[in-house]
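Complex shown without one protein chain; remaining protein chains in place.
Now for chain A:
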Amino acid sequence: MSIQLDKALGIHTQLLQFHTQRTQILANNLANSDTPNYKAQDLTYSATMNKINARDTQLNLSKEIFFRIPFQRSENGNTVELGIEQAKFAENNLNYQTSLNFLKMKISGLKSAIEGR
């Protein structure tokens, strides 16, 4: 009987990957908030969860990116809306920390089991 670390840690390792890649995309949006003709992008949970359920251990999410539909058109073709992007960034950051805390708890649980306390 051997411990399968992938199964023991659950989906949180993949979720961390997802949140890191989403941070990258949202950072792109925020960095290009003044660039003409830049189109804001994002990732969704549903597409990612399908990938995770399909046992895709190395998440390749580049095909799951979609362009955000802006609430208001801007003159220079830029679709980054600062308030929305900042809210998504904060939300994504919090979700990242949550996944990381779950992962920490899983690891410390495994550690207690190994040490027999």
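One rule holds in what follows: a contact is a pair of C-beta atoms (placed from the backbone, for glycine too) under 8 Å apart; a residue touches a chain by one contact, two chains touch by 3 or more; residues count from 1.
Here is the rule we go by: contacts and distances are computed from a predicted model.
**Q** Which listed name, "NADH-quinone oxidoreductase subunit F", "L-lactate dehydrogenase complex protein LldE", "Flagellar basal-body rod protein FlgC" or "sulfate adenylyltransferase", is the one UniProt assigns to the chain that has been left out?
**A** The record names the chain that does not appear here as "Flagellar basal-body rod protein FlgC".
**Q** Quick one: which of A:11, A:30, A:49 or A:84 touches the chain that's been left out?
**A** Among A:11, A:30, A:49 or A:84, only A:30 touches the chain that is not shown.
**Q** So which bits of chain A touch the chain we can't see?
**A** 16-17, 20-21, 23-25, 27-28, 30-36, 38, 58-62, 65, 82, 86, 89, 93, 96-97, 100, 103-104, 107-108, 111
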